[in-house]
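Pasting a structure below so you can have a look.
Only one protein chain is missing; all other protein chains are in place.
Just so it is clear, A and B label the chains in written order, and each chain counts residues from 1 on its own.
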Amino acid sequence: MAEYFEFENLKVNFRTFEGVKNVLNIKNLSIKKGESFGLVGESGAGKTTLAYTILKLLPIPPAFVESGAIRFEGEDLLKKSDGEIQKIRGKKISIIFQDPMSTLNPVFTTGQQIIRVLQQNQGLHKAQAKKKAVELMNIVKLPDPENILSKYPHELSGGQRQRIIIALAFSCSAQFLIADEPTRNLDVTIQAGVLQLIAELIRETKVTVLFIGNSLELVSLICDRVGVLHRGQIVELGSIREVATHPAHSYTLTLLRAIPKEKRDKIDLTQITLKAEERVAEKGCRYVGRCLRKEKICLEEEPELKHIGGTHYVACHLYKEEKK
Amino acid sequence: MRKLLPIESFEAIKPRLKEFKLTFYLLNRNRLTMIALITVFLLVLVALLAPFIVPYKEQVFSGVNPQEKLLPPSREHPFGTDELGRDIFSRVIYGTRISLETALAAVGLALLVGVPLGAIAGATGGVVDEIIMRITDIFLSFPPLLLAILIAAFLGPSLTNAMLAIAVAWWPWYTRLIRGQAVSMRERQFVRAARATGTPHFKIVFGHIVPNTIAPVIIQASMDLGGVILTAASLSFLGLGAQPPTPEWGLMISTSRNYFLNAWWYSIFPGLAIFITVLVFNLVGDGLREVLDPRTRKY
Partner (left out) sequence: MSETILTVKDLVKYFPVRGGTFTKPQWVKAVDGVSFELEKGKVLGLVGESGCGKTTLVNVLLKLEEPTSGKAFFGDVDLFNTRGSHLRKLRRNIQIVFQDPFWSLNPRWLIRNIIGEPIQVHLKPSLTQLVKMVGDLLELVGLPREAVYQYPHEFSGGQRQRIAIARALALKPKLVVLDEPTSSIDALSQAQILSLIMDLKNKMDLTYILVSHDLRVVHYMADEIAVMYLGKFVEYGDAEAIFQKPAHPYTQALFKSAPSISVESVNDLFILPGNVPSAINPPSGCRFHTRCPQAMEICSQKEPPLVKIDRDRLAACHLLN
């Protein structure tokens, strides 16, 4: 039985001056149709690389896919030709990037850009595309659409630009949406509005979502299930409730609890070490450089995701079943 | 790149060497750039060793050998001989030395004048910026050829004066280039941090801003080496640069005009030399472009 969206043994590497670095190593991850799946991790963990790999947007040297498959509706995306992927990009799989200023072309008005995308992806005439552009502005709740469409990207605020990107992403009734930290550069009050918009659109269009973020709090607002990514590997997987209430991996604990709620309490450093980071080890668990609980097995064997209840999985040798 | 400390310990040199090696590694990833780089290296070698490797050293400048004049290429004279019986191969090899020297001198001089002016203008802003840029504009509006003719008229035509003329015509481009970079660099956070520390302006300009803005200038300069060789050859062709009997490529082509129909080899080989030299400098400059930006340099 094929899953709707599936990563299988995906290994993505980068060729650097100092040798080959493995950036992504995902053994097994699947996303069900209609689900909103969140991926959380720090910058450099490989989240954006994952988004780019799906749509074959990686700079191929120096990056390269060593092995694995990404299956969408049963078909391996990595094996598709450039022409075939081009038909999928923006139409079946849509993506929202982090930085609207670099996604939008500064020398064209937003209207011109939207119309061009609609013409290309949906084969609409100019007049039809114009009409649809106005509709899209209404869908993302931008008042005074004609005015907005006539402006250049730098004349709009960050929140407005991001709404336009969202409009573009939802314009072609894509079935799968990748949102790569869509609110990263926005102020917190604007972020709230944009997140609500995204949540509403997801609800209405029933699109399947891969939502990438760098904090669990953010991701928990949109997603049903979450995976925690550390140095290219999934270290914990489960529903939001499972992971947020009973974080099993040290790294997840850090993400959730490092900055204390109570003022002036000592920051809980029991799960993390103050030593500077070390190089990624050849074998064994990749979290070893930061974890305070290492044992011999951690240095030798890479931990696999093991089932610890419900839909909750963790990749750690030292996880012990605790009383819930 | 270097802070103004007089002595550098061994440990401080090691990381800089590593950066240099990284640049090399990245340059060599592109096949074409690698070939161009090797060719440049060979040219430099030829230029340095010219006196030792030319087969007919005495014929390079003025050895007159009338019975062997205008001979086509053969085993003894791979590039043939010219109207005075001189071996063209030896002259072309010596020409490498002359052209490279001239190119390095002209570009070096232009950089020496242009870079500090542009850096100071961009980093200081205000009136200083205005004054320097207006002067730059004035120099930019001089056609290089006119300048060369003027200088030749005043100082007499010679290769050295051609080199000076080129330097005078060229420096404003570097000023303009680096000034633009300096303006954007001046608001960077590490520059602000230096100002907040109280670092004197002079050290900020030359210690902080110049090393970070010099990359486009280096790229431009490496391509300009080719351009200068071409310009110097053109000036010599017109009689304003190298004078006979200097074995300069442009001069050789100029002289070959008279013998064009009978001695094809006379213009071809110096011309080929110019072509190849200019080409490889351009290719290296292009390769450097990708490699020197600190943000894209990570791989």
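Everything that follows uses one rule, which is that contacts are C-beta pairs under 8 Å (C-beta built on N, C-alpha and C of every residue); 3 or more make two chains touch, one makes a residue touch a chain.
Please read these numbers as outputs of a predicted model, since none were measured by experiment.
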| item | value |
| --- | --- |
| Candidate in contact with the missing chain, chosen from A:Ile85, A:Met101, A:Cys172 or A:Ala244 | A:Ala244 |
| Full-complex contact with the absent chain, from A:Glu84, A:Glu135, A:Glu155 or A:Asp187 | A:Asp187 |
| Among B:Glu19, B:Glu58 or B:Glu101, the residue in touch with the chain that has been omitted | B:Glu19 |
| Missing-partner contacts on chain A, residue numbers | 42-45, 157-160, 187-193, 195-196, 199, 214-218, 220-222, 244, 251, 254-256, 258-261, 263-264, 266-267, 269, 272, 274-277, 290 |
| Residue ranges of chain B at the interface with the undisplayed chain | 1, 3, 5, 7, 9, 11-12, 14-15, 19, 188-190, 192-200, 203, 208, 211-212, 294-295, 298 |
